[in-house]
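What you see is the complex with one protein chain gone and the rest in place.
Take a look at chain A:
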Amino acid sequence: MLSGFRTLLYKELLRFWKVSFQTVGAPVLTALLYLLIFSHVLESHVQVHGVPYGAFLIPGLVIMSALQNAFANSSSSLIQSKVTGSVVFVLLPPISYVEFFLAYVVAAMLRGVMVGLGVLLVTMWFAPLTFVAPHWILLFIVLGGGIMGTLGMIAGIWADKFDQLAGFQNFLILPLTMLSGVFYSIHSLPEFWQLVSRFNPVFYMIDGFRFGFFGVSDVAPESSVAVVTATLLLVSAATLALLRSGYKLRS
């Protein structure tokens, strides 16, 4: 019964693992560059929540990279197989839409976690990090990766061309992840932008994730988990409905 899910998950993991230089290596390097530049410029001037800026920045970079790569994984896999036509190989076998959904989302999440781990491993040497509550760390990266993997599925199913997908990525995913408190605490923002940030689910992922390291956050992690879980359920329901209807996959 679950062999479709298992094999599809395996295929998705193998797919990005075979090109791990680009799918894991490249984002790790990008995050390292961010860290070196920003912390070099700001380290001596800024502390956030009583944490030196470099240390504050690292968890944000970790989860931002994880989220962006989770999105990239499911969206690029789907659009590639749609554009090349090889999507028929997963549409012809007896795989249910639920298995289909779970395989893509779990693969995306795992890629996110792997990239996040990679970023953590190369950046943690540059600033004093603590791991106050590791279970929050894990919970937020898993839920956040799930949300982004799901959004990636929606984008990959919807887009017919690579530039449409790039639009989705540049106008939705990138602003959501960048404007969410990766580089700052939202308390440092003007009130209006603080309010806007509170409508951004990515803000809660990052805030809760960071709580796991330092034990301080803008919002209580319990509240953040509630927001993030609700978001995951919402986008999952939407994606499952899309898949069930056969939208753009089974005409």
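As a convention for this text, contacts are C-beta pairs under 8 Å (C-beta built on N, C-alpha and C of every residue); 3 or more make two chains touch, one makes a residue touch a chain; residues count from 1.
FYI, contacts and distances are computed from a predicted model.
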| item | value |
| --- | --- |
| Name per UniProt, for the chain absent here [options: "3-isopropylmalate dehydratase", "3-phenylpropionate/trans-cinnamate dioxygenase beta subunit", "Daunorubicin/doxorubicin resistance ATP-binding protein DrrA" or "RNA polymerase sigma factor"] | "Daunorubicin/doxorubicin resistance ATP-binding protein DrrA" |
| Hidden partner chain, touching residue among A:7, A:30, A:194 or A:229 | A:7 |
| Contact partner of the left-out chain, one of A:46, A:95, A:122 or A:219 | A:95 |
| Positions on chain A contacted by the hidden chain, ascending | 3-4, 6-8, 10-11, 14-15, 18-19, 81, 84-86, 88-96, 246, 250-251 |
